[in-house]
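Missing here is one protein chain; the remaining ones are kept as they sit in the complex.
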Amino acid sequence: MSAAAPAPRVRHADRAALGVLAGLVLAALLAPWLAPHGPTDQLDIVGLASQPPSARFWLGTDAVSRDVLSRVLHGARVSLAVGAFGTLVALVLGAGIGLVAGWSGGRTDALLMGLVDTGLAVPRVLLVLAVVAVTGGLGTGGLVLLLGATGWFGIARLVRGQVRSLRTRAFVEAARTMGAPVPWIVRHHLLPHLATPLLVAATLGMGQMMLLEAGVSFLGVGVRPPAASWGNMIADGRATLATAPWVSLFPGLAIVGSVLALTVISEGMRRRLDPRETA
Amino acid sequence: MLRSLPPRRPARRATLAALVLAAALGCAPADPCAGDRCGTLVIAAPGSPASLLPPVIQGALDRDISDQLFLRLADLRAGASTIGDSGFAPQLAQSWRWEDPRTLTFTLDPRARWHDGARVTALDVAFTFKAYADSALGANGRPALARIASVTAKDSVTVTFAFTAPYPEAFFDATYHMRILPAHLLGAVPRAEWRSHPFGRSPVGNGPYRFVKWDAEQAVTLEADTSFFLGRPHLARLVWRFAADLPSALQQVLAKEADAIEVLVSPPNVALAEHTGHLAIHPYPGGTYAFLRFNTKAAVSRAAPHPVLADADVRRALVLAVDRASLAQNVFGGRAKVPPGPMPLLWGWLWAGAPPVPPFDTTQAARLLDAGGWTVGPGGVRRKGGRPLAFSVMVPSTSAGRKQYAVLLQEQLKRIGADVTIEEVDLPTMMQRLQAGRFETAIEAMQGDPTPATTVGPLWESGGEMNFGRYANPAFDTQVAAARSATEAAAAQAAWQRAFAALAADPPAMMLFAPENVAAIDRRFADVTLRGDGWLAHVRQWRVPPEQLTERDKAGR
Amino acid sequence: MRRALRAAALLLAVATLAFAAIHAAPGAPFQPADGRALDPVAAAGLRARFALDAPLPVQYARWLAAAVQGDLGESFSRQRPVRDVLAAALPHSLLLAAAALLVDLLVGIALGAWQAAHAGSRGDRVLSAFTMSVQAVPVFWLGLVLVLVFAQWWHWLPVGGATDPVTHDLLTAAGRWLDRLRHLALPALTLGLAGAAGTARFVRGAMRDAWHEDHVRTARAMGVPERTILLRHVLRDAWLPLATLVGLAIPGLIGGAVLVETVFSWPGIGRVATDAILARDHPLVVGTALVSAAAVVLGGLVGDLLAAWADPRVRRSA
Partner (left out) sequence: MTPLLAVEGLTKRHRTPRGPVGCVDLSFTLDAGRTLAVVGPSGAGKTTLARVLLRLERPDAGRVMFDGRDWLALEGAALRAARPAMQAVFQDTSGALDPRTRVADALLEPLRIHGRVTEGEAPARVAAMLAEVGLDAALAARHPHELSGGQRQRVGIARALALGPRLLICDEPVSALDAVARDQVLAVLGALRRARGLAVLLIAHDAALVAREADAILALGPDGRVRPPASR
């Protein structure tokens, strides 16, 4: 036991994080009912642009007179979905390719891991920027695929390493001598062992995915307007950061809150699931 | 490091301190400035230049800098007419005379010198024309030189332009587009190499400022040419600082790390600058106008008419349905007008008596659409024969202002029953798709010359090379031809206004805004005047009163 | 040797992919930045000059042949050799990365060590919450806020750039260093803090593990003061995993630098790379991709060397 922090407190933090995340997910699901205005409604482009937070607009309005609260709520849908589905894509790709590389070994492994090294050698922001340029602009679905497609390298490496060691474990060899086909082994012996590290990596990765979405929005290639995502809201609010900070402050807090919650949850999971793995 | 030392110290220590200070500031002042011949202007600029050699320059920033290094033969006075030669002031040319309507002879100012000491000669002018006319360089303004048949040096200070035919703006074309280049330095360099030739990064010019240094991605420094033949510039030094984008550039000015910024763009930025107290706000007529261009042809098959936008009534209705004045108010505060035609504020003479802007009238717009068979269907989107009134707006991802306009337009057009999607693409993609006709509508911005003749034709005439929407309007074409051949300013003005009225009746685009530019310049600068076609054109007359000089102004002096 | 071969293969792969990607991108290069259309005659001339109409494999072969001789071509948008552009930007990038790494390690180790020594205390919990929160902040947003507060409101530090363009050359050597440091402070802090949060958490864990090692227990049983234990034994044990961490931090520094360089107008590779992509500057895109890949390879190498230096066992088997 390395962590000397009292255990109950840790569970408090975990519970709080789960609460925050659940709240955000709920807000995302219920956005159309919770939000006082539509996310793209321009209330009065001359009279109500860039209004500070008030009783009428709790979080203020942006430069084109849209209600920031409504956009933050609706943005939760886009941001969480981009994070979740992007992570899912990365997970499927990374696990798949890591499995193939780790199981096959030899030339296939060298080739796939070369690909992984190549992918890791270019900063991800630039990679996303370049692909957006190549495709001439992407919809939200495309962005999700792209974020996933550039986010699997680390997962592939993780899975490949695990598979390499699992492959030589006696119970896997035993299954082979029983005549188990590869899919059987993957399903019954590899995936159950990979589930824990993958879950931890995915939770952490989802937070990173949301930060990346914000980063590429900042460079102008994120979720397309007028749809609201926390990332493009921060980017939109950048020009008025000094005069109307609320436009980017609140989506920024939403990102920080959810990434923080995801990190805490991932930590908690790792702590909790690890002992059983080593037992 | 630049703080002045406290006074009244023991003499020996003061001497020592002075020595230390002298060492700290480099060396002894080589060129002491006196009175109001001091001052350093630091300009915050978004982006970074590529070359300072005029004929290979593409960007506005590159042009701003190199304009201080290279002169024209004659310069257009602010707001003057481009017709004839009465609006022009001598620069490199001391005088000129028309031998006949097709032959123009300039006499160069014998005092004009290159910064390496060589004289500026007629050979330089002839050499410059050859370079600008060479398609290998692709110089801006090259198409405008098509009617100049030859440029010949008669003697060292006399040079003759021969035109293929007489025309009203011949003098403008002969002088405005070309910055004279040093034949003795560039003559031996093949033109194919000019684009990336080191000369473009350490140019030798003939203008009021000489090149000092260029720190890649960071700054360019110019220094006053104390022997400049048209009078020594007041400001001793010009420095351009390059920022990653406009917000960063603005921050440099707000934080007093730079003295001037060309455009503040948005009302909040203007408010911020006003709020600081050290910045003066300088409005001046902008040279740009922006519009939502309609593609009249289908984006896929380039010959077929566009199923929605080919219909002039639909286009008229869309124009009527947008409250453009409010849009301009939202984005620019009170600092932009909705232009009645494709015209920037720079063409002040055209605004007087211009046709009225079609009013914001959703009732009339709805009536036009109803009459055209576009009825409101499910979801509030109008349909005609099963086809929704839907199209995309292409907008460059790098322009914050145009992106804001796209979002505003989308919401406004939704109210009339048009389903608009926004396509954000980066600039190279946007330009390629415009040129290929692969778009439905696009928000474009156009930088205008002082005369409509250079840009209006190519943009909107049938077959014009920038007529990306393949719009055709014979009535308009006729009036443009008339305007170009008008020999009187008044006749030209009337013809242009008739041309714009013809455009308004059958709109090829929704004119969106013609902004007034607002520069922010530190208050210590006096005699500041800005020109719409080059905001720094008069910078050599700006000055800092001696009592207002700052440490930065005095640094190194 | 095998390592060098692998590195070469990696660089080639990165260059090839970058080459293919940027050539596949829609949108023509050479577009004027102010949005006008380029003169078609000039455009054709430029395409011919850079042989852009040749089949892609031919262009690639030409590029490769030149590249192995050290010639990376001419940048379309900067209008000078790619090598010169990279040579001008690289020192700035390295300086920023090194400074950020320093912030990362100094702050991270200090926080982590303090936390490990006071594990379970209130301060430990507060710092844990703090480091986790810092990691959850988008790096560019952190930068924007720092600029707003330290530069625009308080005028303590410059808003951007690497040096003061007016006075830098006029200063003494010491003055120049100070000028550089002042400009470096905010970007390095922005970039380093995110990393420092991770380092702190890592160091805390590694040191808690070391705490329970036998020799540390022995030392404590022998009455060696806690502070000495912490510095002599615990920190040394935590050093090896830290060395690996340094290698792993390099790609993150380079990636984060892309955004930070934009926020602070820092004249480094990241900004050049984004500009190059947006301008379809084919040779420069490939050049910057190569440089960043090389940095990652070198980062891995540095990490391994540090690990070898920290741990004699690794050194022997390596």
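Should a chain be cited, it is by its letter among A, B and C, assigned in written order, with residues numbered from 1 in that chain.
The definition used in the following text is that a contact is a pair of C-beta atoms (placed from the backbone, for glycine too) under 8 Å apart; a residue touches a chain by one contact, two chains touch by 3 or more.
All values derive from a computational prediction rather than experimental measurement.
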*For the chain that's been dropped from view, list the shown partners it touches.*
A
*Determine and list the chain A residues touching the chain excluded from the picture.*
169-171, 173-181, 184, 188-189, 192-193, 279
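To be clear about the criterion, only the chains that are shown with their structure count from here on.
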*asked:* By the document's touch definition, which label belongs to this structure's chain graph: line, ring, star, complete, or other?
replied: complete
*Have a look at A-C versus A-B and report the one with more C-beta pairs in contact.*
A-C
*Roughly how many whole angstrom separate the Cα centroids of chain A and chain B?*
43
_chain A-chain C separation of Cα centroids, rounded to whole Å_ = 22
*Got the chain C residues that touch at least 2 other chains?*
25-27, 152, 262, 278, 280
*Listing for chain A: what residues touch at least two other chains?*
133, 136, 238, 241-242
_Under the definition above, what is the set of chain B residues touching chain C in their complex?_
1-2, 23-26, 40, 42, 47-48, 50-51, 56, 58-61, 135-140, 142-143, 192, 195-196, 200-201, 213, 215-219, 221, 237, 239, 241-245, 248, 251-252, 254-257, 396, 398, 425-435, 444-447, 465-466, 552, 555-556
*Spell out the part of chain B that touches chain A in their complex, as residue ranges.*
246-247, 254, 266, 268-269, 271-272, 326-327, 329-330, 397-398, 400, 403-404, 406-408, 410-411, 422-426, 429, 433
*In their shared complex, at which residues does chain A touch chain B?*
40-42, 45-46, 49-50, 63-65, 132-133, 136-137, 220-221, 224-226, 238-244
